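Only one structure is covered here, and it is reproduced in the block below.
Heads up, one of the protein chains got dropped from this complex, but the rest are sitting where they should.
And then subunit A:
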Amino acid sequence: GAGQDVGRSCILVSIAGKNVMLDCGMHMGYNDDRRFPDFSYITQNGRLTDFLDCVIISHFHLDHCGALPYFSEMVGYDGPIYMTHPTKAICPILLEDYRKITVDKKGETNFFTSQMIKDCMKKVVAVHLHQTVQVDEELEIKAYYAGHVLGAAMFQIKVGCESVVYTGDYNMTPDRHLGAAWIDKCRPDLLISESTYATTIRDSKRCRERDFLKKVHETVERGGKVLIPVFALGRAQELCILLETFWERMNLKAPIYFSTGLTEKANHYYKLFITWTNQKIRKTFVQRNMFEFKHIKAFDRAFADNPGPMVVFATPGMLHAGQSLQIFRKWAGNEKNMVIMPGYCVQGTVGHKILSGQRKLEMEGRQILEVKMQVEYMSFSAHADAKGIMQLIRQAEPRNVLLVHGEAKKMEFLKQKIEQEFHVSCFMPANGETTTILTNPCIPVDISLGLLKRETAIGPSADAKKPKLMHGSLLMKDNSFRLVSPEQALKELGLAEHQLRFTCRVHIQDPRKEHETVLRVYNHLKGILKDYSVQHLPDGSITVESILIQATAHSEDQGTKVLLVSWTYQDEELGSYLTSLLKKGLPQSTP
């Protein structure tokens, strides 16, 4: 899933023989089996547990983990599932919430159960940021901070010296409660990045916040009530901080409430995961409790009936059940009131219906609810835009880039942009398509000190950044690779060195005595091979460097002399040259 498609992220990576599944998301737009990724792509007959080495979940959004219980309990997978601690804590809550809507409200049957969610989470192994986790002897993974939502991480998957980085959803600009994504120059062979917002040029945060505050203020000024349905963690914190500051500055008196259940839960999670928030929050948290706001108080059910203006944050976020729906029903009939939806709503929820424009809703017992209150939508979600994607690529320095999570034709421009700026290949596969990336693996080899010293002594001193060509013998024993000098290799292997020697016979027409022929040859070679060491030895032989030339008379023909030219394998070039030179014959004039 999520190849040229929004929703339902699920990527399979095969790296050096290991198979890793990245995310296991649900498509929020479908009501049937199309909402789950098609796992038959992985393997038709084999067991998933045997085929997959591990599963990694990047964050708790349903389009990244929504299909996990279906996958592990209904399709069948018993291997490890990795995610960060906050994700592990929050995932089951969201999954259960979603299960309730789908099964209880919509009455679907082919869906996972509460027990399945619990069983699935038992298979989860939680990881810390920047902690190298050994999945097995060869496969290791490491999580990096991704921003976006609490606990979201980018994962590096490494086998030997090949690696892949999967970003999940990330954000390169810090916001009020989360920092920006960050990765070191890990130079992965492949970077898999989301590109949903690559084509977006976002309205500045200040403008969004200003408009949000304006709406809230206007409603409160005319005596209306504002309902903001939220999920416990995430934007709620940001909006609280925003409202608190605004109330303080404008000296507003209308009460702001936050559901008690929310407060406790939120406090609990923030205490647990304080290192996951940004600097500012951490500092203020130390000074005071996260939810000890001056203007924001705990909510009581009864307050909803109080007259006068107020602002209430209540769960759940899509108005599908619970407190937020209760409050909504009470306030919907008054046009002075307002509901601000702060995020995406799943089809079938009241939130989704009213955002689509429906103003008459059918409730339980066939009661019709007329919605006269104002319905507004404010998206504060944080994703990387084109600039952010380029920044991340610049940080990680991958050799290849793969884009997911967007629409087909709208990624061509970004693909070219990336290829031109970074000179790397950029891929955009569709669902079900396999992309093959060729890597140039570096094989680490131990080199003996003696050889290293010897090789570095030859030639100009090397530039530390440039590759240098060296010669040696590669010994592969068990699982180790060693580069040693040939002599060392021979010694270790208990072998004797063989010497190859070539001898060539050159016939020369010369009736004189052998020693005269030798002299002629000597003088001839000395004259031509001025740069070489040509010597006439007392025993009557000639040496050119290490090549030996001797003359004998031909056994049958006295007028012919036979020159024996002899050289070792190492002197092949010179030897061949000498031979062809002598074959041309000696010059007539003899000194």
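Here, a contact is a pair of C-beta atoms (placed from the backbone, for glycine too) under 8 Å apart; a residue touches a chain by one contact, two chains touch by 3 or more; residues count from 1.
Everything below uses one rule, namely that contacts and distances are computed from a predicted model.
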item	value
Listed names "DNA replication complex GINS protein PSF3", "NADPH:adrenodoxin oxidoreductase, mitochondrial", "Dynein light chain roadblock" or "WDR73 protein", matching UniProt entry of the absent chain	"WDR73 protein"
Per the touch definition above, residue among A:V125, A:C207 or A:A430 touching the missing chain	A:C207
Residue of A:S379, A:Q535 or A:S580 in touch with the missing chain, whole complex considered	A:S379
Residue in contact with the excluded chain [from A:N19, A:T199, A:Q326 or A:S425]	A:T199
Listed residues A:R34, A:K387, A:K491 or A:K583, member touching the removed chain	A:K387
Touch residues of subunit A, complete complex, unshown partner	199-204, 206-208, 211-212, 214-215, 340, 355, 376-379, 386-387, 390, 409-413, 416-417, 420-421
